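Report on one structure; see the data block that follows.
One protein chain is absent from this view; the other protein chains keep their places.
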Amino acid sequence: MTPPGAVQFCIRLLRRQLLLAVRRPLEIGNPLLFFAMVVALFPLGLGPTPETLAGFAPGVLWITALLSNLLTSDAVFRSDFEDGSLEQLLLAPQPLFMSVLAYIGAHWLTTGLLLAAVSPVFALMLNLPAQAIVALVASLLIGTALLSLIGGIGAALTVGLKRGGMLISLLILPLYMPVLIFGSAAVQAAVGGFPVGPYLAILGAMLCLAIALAPLAMAAGLRISIDA
Amino acid sequence: MTPPGAVQFCIRLLRRQLLLAVRRPLEIGNPLLFFAMVVALFPLGLGPTPETLAGFAPGVLWITALLSNLLTSDAVFRSDFEDGSLEQLLLAPQPLFMSVLAYIGAHWLTTGLLLAAVSPVFALMLNLPAQAIVALVASLLIGTALLSLIGGIGAALTVGLKRGGMLISLLILPLYMPVLIFGSAAVQAAVGGFPVGPYLAILGAMLCLAIALAPLAMAAGLRISIDA
Amino acid sequence: MPTRDSGVPVLAARSLCLERGGRELFRELSFTICAGQLWQIEGANGAGKTSLLRILCGLSRYGFTGQVERFAPLLYLGHQSALKALLTPRENLAFHVSGEGCYGDEQIESALARVGLYGYEDVASHTLSAGQHRRVNLARLLLSDATLWLLDEPFTAIDKAGVDELQALLASHVAGGGAVVMTSHQALDVSCDVRYLNLGTGLAA
Amino acid sequence: MPTRDSGVPVLAARSLCLERGGRELFRELSFTICAGQLWQIEGANGAGKTSLLRILCGLSRYGFTGQVERFAPLLYLGHQSALKALLTPRENLAFHVSGEGCYGDEQIESALARVGLYGYEDVASHTLSAGQHRRVNLARLLLSDATLWLLDEPFTAIDKAGVDELQALLASHVAGGGAVVMTSHQALDVSCDVRYLNLGTGLAA
Partner (left out) sequence: MWPIFHKFGSPPWLYAIAGAILRWLLPITLLALVTGMVWGLLFTPSENVQGNSYRIIYIHVPAAVVALAGYYVMALAGAVSLIWRMKMADVAMKAAAPVGAALTFVALFTGAIWGKPTWGTWWVWDARITSMLILLFLYLGVVALYEAFDNKEAAGKACAVLSLVGMVNIPIIYKSVDWWYSLHQGASIKFTGETSIHPSMLYPLLLMIAAFYALFTCALLLNMRAELLQREQRTQWVQKLLSKDVVN
């Protein structure tokens, strides 16, 4: 029986990761809850006047999306490392840089996509003007994919570390910044009535770059980490 | 050789936890870095004018402290559960509710205390008026201890769950809210030149209550979790 | 090790019944373990040996029927090692969470030397090999004062010489008035009597 | 299982040297593993058996000197089981990350039945006992096509009947032109020749 081709294996891995996610519905709901809670905390911490809130809303929503991505990125390869699956993945005949895309894809589907889908609700809670909601969803869709890819690099580099702690946040938060800036700028532009296209185009260009390069970095990182 | 008394055992556990923390200096530095990064993210997401920043500062600093506490709480008992140490702790002849205090104490020393110690730097970066800094440090000192105790309850309840994941944030975020409210209110009062004492007194009272009750809840939670 | 009286009951189980995932693992299991006895729990994979040990030591409290009475301090070694990867074997023993006595440095060193870890006292535990890792736990047996040892597959990952030494240790503990309840898929070769509790077929004296 | 030629080299190691934590584990180790051979790596705890296997399969890439050439697909089973606790044994095999062939449901069922897990195909893996857990991995041996098996202590936690079956399986794999390199602290009792590689004393044909 010949081993499955790279694409077929990728799909198998994606199904596996999604199945695992479905087995832990709480894990999926969790970024959403985190999102909800932080959005609820902000008015408490900042003082709740509606006008001020609306001004913050783009930034707050984007920062929350970023944090919740950061928190979940650490786990992308962790459990597979701990139970030995990662060793087996590295020994698989299929190219590793394609396999890791399946992990990132599953991560994005269960965090970024969901966040983007529910974000309009929170946007309304924070009094974000309606015309900005499309920009919010679009920028979150592209931006969270980018975040997942960047986070995957950090996760791959740190997964084998006994003494690493949450080193990952130090490694990837700086890399997250451009995404945050363009993402929240897009929403802010929409609030101000300016065109959103350029921001989304830049995010899209960054996403293309990341899709091309991040898998290579992740594959290299995993091969190194397993030997830490 | 007789087993050590409860207090002596507590001290031994505290030393153990601190030693473990020191072995992962990154883990200790991490809440601080997280703090630094989030404080850096806020201006990026919200726009950098100094006047607006100063208005957010109390809330932002407190929310960040809360988040970084939230992120680390999950790990208080996790590694001990995973390597079987928790089983051994439950079998120890010393009273469990005292032992867990050692875990919480170590957690607070390595997160809350440090956060409070470095918070003035970040307060300055966010242009918080100087007169509010004492209030900030004091409220963080008491508040983070409270957060550690509350977080410990959540951690104890969820540590054994295979499918629980980050359920903890759902369980404990609501309990965090009063702490956040009084904590940031204390700082805001100091900014506005109002007395800070009452807020700190309330936080202190909440802390006393938590020290008395949280260990019992944690001990019960751990006994249940180990049997999940 | 204080001398202890043989024949005194240290643990009594009364009509234990356990069902796991719709399968009945054991039923109406009653026995008394006395000082000076070495018990081996037998059974195929999945027979319920680990589950029984966890009930005996008190970690499992729900989901079974029957009573367990414990009359003496016990020491339980499970499948997991309870070692912190970042601590050295010395620190792992000195700061052990099981709340046993406070051991001096020489005590710990000699215990580690006896389990073959001389020279490994101060390396991080995560650099130990599988067998060395388990051996750190065996050092606890040398240090501990507990009368009753509950050991779940203590021979796992231990090499031949180590197994022989461990068997001698078990025999001497039993001879000194202690009691041992253990599981293993290997036949024991010890100098004392072994009582068998077969979870497939029931009790066998 | 396709028939394979005996005697063809499947793996060659040349002058492997490894130092770990200041101790030299092995030096100038050269050997060729051919189809039809069963190798047992021997050595006390901490001798370097696991480290050697990880070098042979290509997981360790830093910190040693020497070359390893691999001429055939291999299957490595380490100390860790690579099973997801939340997936059932069936799903674990169907979605296995090792990138082997896509197995049909009947194939998986019959493999699980052969390792004694009939009736456990669809329970979550974390409810399996230690031995059952390891048996799921052994089912991979039945399914796999790989010529060379690298097995690190495959008998751990397996009961007596299971060990016998596994030994028969190893012998039949070798007879069919496969090759096996394994570590174990138990003496093998198989129908084919066993070659020993003792890390304490060196090679022994």
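A few points about this structure:
The first chain written gets the first letter, and so on, giving A, B, C and D; residue counts start at 1 in each chain.
Everything that follows uses one rule, which is that contacts are C-beta pairs under 8 Å (C-beta built on N, C-alpha and C of every residue); 3 or more make two chains touch, one makes a residue touch a chain.
Remember, it's a predicted structure, so these values are computed and weren't measured experimentally.
Within the whole complex, the absent chain has one touching residue among B:A40, B:M98 or B:A220, and that is B:A40.
Interface note for the absent chain: among A:A132, A:L173 or A:L207, the touching residue is A:L173.
Among B:I11, B:L26, B:M98 or B:L114, the one in contact with the hidden chain is B:L26. Looking at chain B, the residues touching the absent chain are 26, 29, 33, 37, 40, 43-44, 47-50, 124-125, 127.
Take chain D: the residues that touch the chain left off the picture are 62-63.
Where chain A meets the omitted chain, the residues involved are 153, 157-158, 161-165, 167, 170-171, 173-175, 177-178, 181-182, 185, 206, 209, 213, 217, 220-221, 224-225, 227-228.
Note that in this section only the chains that are shown with their structure count from here on.
Two chain pairs are in question, A-D and B-D; the one with more C-beta pairs in contact is A-D. With chains reduced to the mean position of their C-alpha atoms, the one farthest from chain D is B.
Per-chain Cα centroids separate chain B from chain C by 37 Å.
Residues of chain B found to touch two or more other chains are 23-24, 163. Residues of chain D in contact with two or more other chains: 79, 85-86. Chain-to-chain contact here is organised exhaustively, every possible pair of chains being in touch. Residues of chain D that touch chain A in their complex: 57-63, 73-74, 76, 78-87, 91, 95-103, 145.
Residues 1-4, 8-9, 12-13, 15-16, 19-20, 23-24, 79-80, 82-94, 99, 223, 226-227 of chain B are the ones touching chain C in the complex. Residues 85-86, 124, 126 of chain C are the ones touching chain A in the complex.
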